[in-house]
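Have a look at this one.
All protein chains but one are shown in place.
Chains: A, B and C, in written order; residue numbering restarts at 1 for each.
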Amino acid sequence: MRGRRGRFALGAALVAVPLALALLGPLLAGEPGPRSPSFTVGGGHPLGSDFVGRDVVRQVLLGGRPVVLTALAATALAYLVALPVGLAAALTHRRGLEELLMRPLDVLLAVPSLLLILLVATVFSPGAVGLAALVALVNVPDAARLVRAAGAEAAARPAVEALRMQGESWARIAFGYVGRSALRTLVADAGTRLTGVLYLVATAAFLGVGVAPDAADWAVMVDRNRTGLFVQPWAVVVPAVLIVALTTGTNLLFDAALDSGGARDRDRPGPRRRRLRRTGPPGGRTARKRATAGRETPA
Amino acid sequence: GTGTDADAEAGGGSAPKRGGRLRAAFAGGGASETLDPHLANLFADVARAKALFDKLADYGADLSAQPRLASAWEPNAALDRWHVTLREADFHDGRPVTAEDVLYSYRRIADPDKAFRAKASLEPIDLAASRATGARSLEFVLKRPTAEFPNVLASFGAYIVPEGAGDFDRKPVGSGPFRFVSFAPGRSAVLRRNDAYWDGAPHLDELEFVVANEESARVNALLGGQVEYAHELNPTTARAHEDGGRISIVRLRNSAMQAFCMKTDRPPFDDARVRQAFFLIADRQELVDGALAGAGVIGNDLFGKGYEYYAGTLPQRTRDLDRARALLKEAGAEKLKVTLDTSAVAAGFTEAAAVFRDQAREAGVTVEIRMGSKDSYWSDILDSGTLCCYRSGAMPIEAHLSQRLLTDSTTNATGWRHADFDALYRQAQSTRDRAERGAVYERMQRRLHTEGGFLVWGFADWIVGTARSVRGVDAKAPANTLDWARFDKVWLA
Amino acid sequence: MKNREWAEAKDEEPVPDDPASAPAPVAEVRDLRVEVGGTVLVDGVNLTARPGRVTALVGTSGSGKTTTGLALLGTYPPGARVSGEVRIAADGPVGYVPQHPASVLNPARRVSALLTDIARLRLGRLPRARRRAAVAREVRRALAEAQLPDADTVLRRFPHQLSGGQQQRVVLAQALLLGARVVVADEPTTGQDALTKARVTERLAALAARGIAVVLLSHDLDVVRALADDLVVLREGRVVESGPAHRLWSAPRHPWTRALLADRAASDAPDPAPKTGPAALRVRGLTARHRDGGRGTAEVLRVPELDLRAGECLAVLGRSGSGKTTLGRCLAGLHRDHSGQILLDGVPLPRSLRDRDRSALAAVQYVFQDARAAFDEHRPVLGQVARTAVRLRGVPADTAAREALDTLTGLGLAETLAHRRPGQLSGGELQRAALARALLARPRVLVCDEITSGLDPVTRRGILGVLSTLLRERDDLALVLITHDLESLAPAHRIAVLDAGEVVEEGPAERVLRAPRHPFTSALLRTRDRLGAPSGS
């Protein structure tokens, strides 16, 4: 119990810093000061200057919001599409429908995601919203396949048949039961996907699509300031640490939340199985272990 | 030019040593690379081409033409017929370089079905009328007087190949300092010393070009001893290693002009006052510091700093926001909004755009940055948009003028079309006397300085890293000139 | 037969009443108290398992049998506060046949996987070369002992490809194979027909005869009577009486014991009036297939003709694996792979329930054989039960909840239980909840698949009573009662007997029971008499 709360606190603390920066940073950033030469240390900049001579502190303050917003939005959007598609494929008994849902997505899978983003973004030059949608789109096939695989077993359980016989709506069966059963796997995937999405946006920026390549955006900062890593490490290290904190914290929170929720099956063995081993020949003396009163088996 | 380490040591007088293998890392063109010298496009192509082939002439450090395979050239009085004598040189297969080879090479370049890059440069030559006057002498007939004809002979990509050569993938034969050994497109090219080279055999036994597109990979390979020469390093990398002692950094000054290009034929830049205002908005030092990480010098809105005929006497323009605002007001362009096209096509472009955007804001001008596709950037900016980032490698000032600033120039990105300006150019080309010609060029440059379309804010260094053992790397030659990437003069200590 | 001989022989054997002279216990529970969130599941339970003896735990549904049995395995409900002492004096593992066998079968592995692993563990000493053959032999032997003679087919299958009874026997085979010194068998015969049950009982007896301590948790008095050496009677988590079986049978001291062990004769007589009128449900030319592994399909059920009138109760009898569940699932639209027609009031029902509209869904309801698997383990039972009324009858949520609660209490489930999640209910409780869920649809045809298998006689009588009452009260209801249990035939008007997928006999209940025509039916009826012999009078 204590462990879980501890993890919750740790996760929350880890997430709090980047989130607070994302929320409040732009308010604190103030007006841009004069530029310095690129990658200088000190000189009125506590964290030095970046690749175009801007103050790293200010960039860090400004750079959280787009990262958090785009990454969260794109991940959420990807799952918004992938969940129904994947679950529908898992739940249907019509092979045709399943193929109809999944095979076109496979086509998208065959194009490396960076290339797809590069191509589509160059052709259609979408804005920030469009880019988030695009990044989400690139993630949909992958996520949908995963949802399908994770949900396939649960989708064929008698419980689903029973729900159907009750006339439950498709959504309730799919999200309420099948999705719920695969929750842990889905959350684990969403957590890593979040990180992937973040850098996809940054790499796209570097290749010249989506966000401006000098945008105040932590992921873009990590990417663009890397040339100066050995001259002025802060411009890379600080945003990188913030991103790590954000993704690690989010995942820790999810993990902790999952461990509390969800009843376990009653057949789950408790860790304290009291067993007395024979020390002598059968029927001989037995070493005793007493179950102390008032023990709790963990949830 | 302050001498760098390598420079000092090279000049330090230690005698060149023969032997060894030098591996040079360049950014390359991937699996589509070829050894066809006429297709040379990237630095890697050019470096390979100049190791295998020769041109009739090449550019010196001040971009004046230096004789190479041509030992002498002599024009007629009207400057429209040039007599060129070839020096005694042999191709790698032992055949001598003849006038026929030259004519074949030039005709190949000018083939209307192909579109070799040097074709535009050779345009002044009437190849049908030109002819060999002997085994090693020939007469070029020109379409119009061209005082700067030797520049044509030195132009980018105008390499001399043996007559009939067409397939350069298998075993290219040239007259250059190195012979072909092997080639894997996008990976490496191995060459061996040509002992019979007319300009003296190279010191190196073997030369290998390897391709590494990522700058950090080139640096790492250099630091890890996997290559001895790494072309095109970041200023930041240079800063980190300049006094680190593990490698030597060579800065090739004035290698690339950095500019913003204003379209003078359309609003708002059709008004000279707006152009002048923009000249005054730019804080050049900040641009050099921010976009080039300090690796360069500021520009004065003119191409070719330090080159032959450069109008160095014109006063350096400095930032003056008040005058800029006044000029804009005069032109009725207060609260001006312009779109600045940029792309990741060249180092520093996007950075320069961002820096300039901030500078313009201080003058009340809103600059909106538009990122373009880097693959089609150059052709996109040629006709569309009003303001864009621009860059140019080293070339003679004359070539810059003729290719970019005449009414019929093929890449007139500033839309600079003025009959009187064209006339000045023609006048220069028919002026035999060098000093007189210089005066005409200065008049032209003065005009460009006051109201031209190029806001030239800086000249970038080209940075080369070498292992400490590498000697003889010329530190004064801008990229693309004769002494740049000239591996026949390099040796390993 | 053999079983009887054994049972009789045992009766003659002097059973030591004095624990001191009995063999040393191999497992012992002393003063066990398990409490979850304020509810006491069991309190003060004592249990001793001795080698070679069968200790039976009896009690009504929800009395704490499973909880006590799991304690022997060291397993407790999550979040339980446990006090007392559990001792197991054996080194090896403890065999366990759980109440819901499906839950311990790995859906991703073939039946053979765990069986082979267990056998290999036992035969680990053998040289590698001989081990493989020995393992295969052992596995087959165990399956045969567990009444699964067709080992080849069974081993190749995945758990979901087995019938309920077959799954149970596979788990039994695992326990038999294990060679444990203690076996906890939780309702090991619920899914079996009378014939199979007799043989399984025999196996368990043989197991005990090998010197293994068997802890039998059962409400099936026939089995308990045939096997138990010692009895522990539980009621609401407390031991009301315990002692040697013969004493408890002959002279129960506690009135509760008396009630529990009372004769089964007290069942109400079936409504004699045979129903007439048009058939509500008609089955024509039904053939059902299962895809068997990848080996093509196997026909498992052929029903040329079957009619069901409103107000009528049709019992479907048959051995385990004969296709009863398949029939029920076909009717309910859960088994798509069939041909033929199922007509409700003359209108053909879509083959899959996905294509049935609400009224058709409501009209035919099916109560799953495995109640635990049919519930969503994450949500409280009450809500799940109530949803039927909300979805199929359009009743507002709060009304539905009230109705659900009424139905559940009517079936003997307290309100506190209804608010729990399925994992926190006992097997019998869940079965009743599943019945309630189907009832809330007000179905025209209700298919009950072994819904009384997990119930003690008292509760079973209650449930069957409820069903009979419903039949009388709602004249449009027709009941299909799938069972292997002759005790549950009380409400039946007619009986259909299935054997290997064929309907071998069909007719009025009374007639079939009195004068069975098909040899298979007679065999079934005979076993009942045999197993029940000791208390036959």
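The definition used in the following text is that contacts are C-beta pairs under 8 Å (C-beta built on N, C-alpha and C of every residue); 3 or more make two chains touch, one makes a residue touch a chain.
Just so we're on the same page, contacts and distances are computed from a predicted model.
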| item | value |
| --- | --- |
| Chain not displayed: protein name in its UniProt record ("Molybdopterin synthase sulfur carrier subunit", "3-oxoadipate CoA-transferase subunit B", "ABC transporter permease" or "Na+/H+ antiporter subunit E") | "ABC transporter permease" |
| Shown chains touched by the chain that is not drawn here | A, B, C |
| Sole residue of C:A205, C:L334 or C:A490 that reaches the chain not shown, by the stated touch rule | C:L334 |
| Options B:N213, B:Q285 or B:T450, residue touching the unrepresented chain | B:N213 |
| Hidden-chain contact residue, picked from the options B:V84, B:L207, B:V227 or B:V440 | B:V227 |
| Among C:P98, C:G165, C:P188 or C:P491, residue touching the chain not depicted | C:P98 |
| Chain not shown, touching residues in subunit C | 73, 75, 92-96, 98, 103-109, 113-114, 117-118, 121, 158, 160, 171, 174, 178, 290-291, 293-296, 329, 333-337, 352-354 |
| On subunit A, residues whose C-beta touches the chain left out of the figure | 3-4, 7, 90-91, 93, 99, 103-104, 106-116, 118-120, 122-123, 142, 145-146, 148-150, 152-153, 155-157, 160-161, 164, 182, 184-185, 187-189, 191-192, 195, 199, 202-203, 219, 222-223, 226, 229-230, 236, 240, 243-244, 246-248, 251-252, 255, 259, 264-265, 267-269 |
| Subunit B residues touching the omitted chain (full complex) | 23, 25, 29-34, 41, 112-115, 117, 119-120, 169, 184-188, 208, 210-214, 216-217, 220-221, 223-224, 226-227, 372-376, 378-380, 382, 391-392, 410-411 |
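Everything below uses one rule, namely that only the chains that are shown with their structure count from here on.
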| item | value |
| --- | --- |
| Length of the line joining the C-alpha centres of subunit A and subunit C, rounded to whole Å | 44 |
| Chain centre separation (subunit B, subunit C; CA means) in Å | 89 |
| Complex contacts: residues of subunit A adjacent to subunit C | 93, 153, 156-159, 161-169, 176-177, 180, 262-270, 272-278, 282-283, 286, 288-299 |
| Subunit B partner contacts - residues on subunit A that touch it in the complex | 32, 35-39, 51-53, 122, 206-209, 212-214, 226-228, 230-231 |
| Complex interface listing, subunit B residues touching subunit A | 215-216, 234-237, 239-240, 286, 289-291, 293-294, 343-344, 350-351, 354-355, 358, 369, 371-374 |
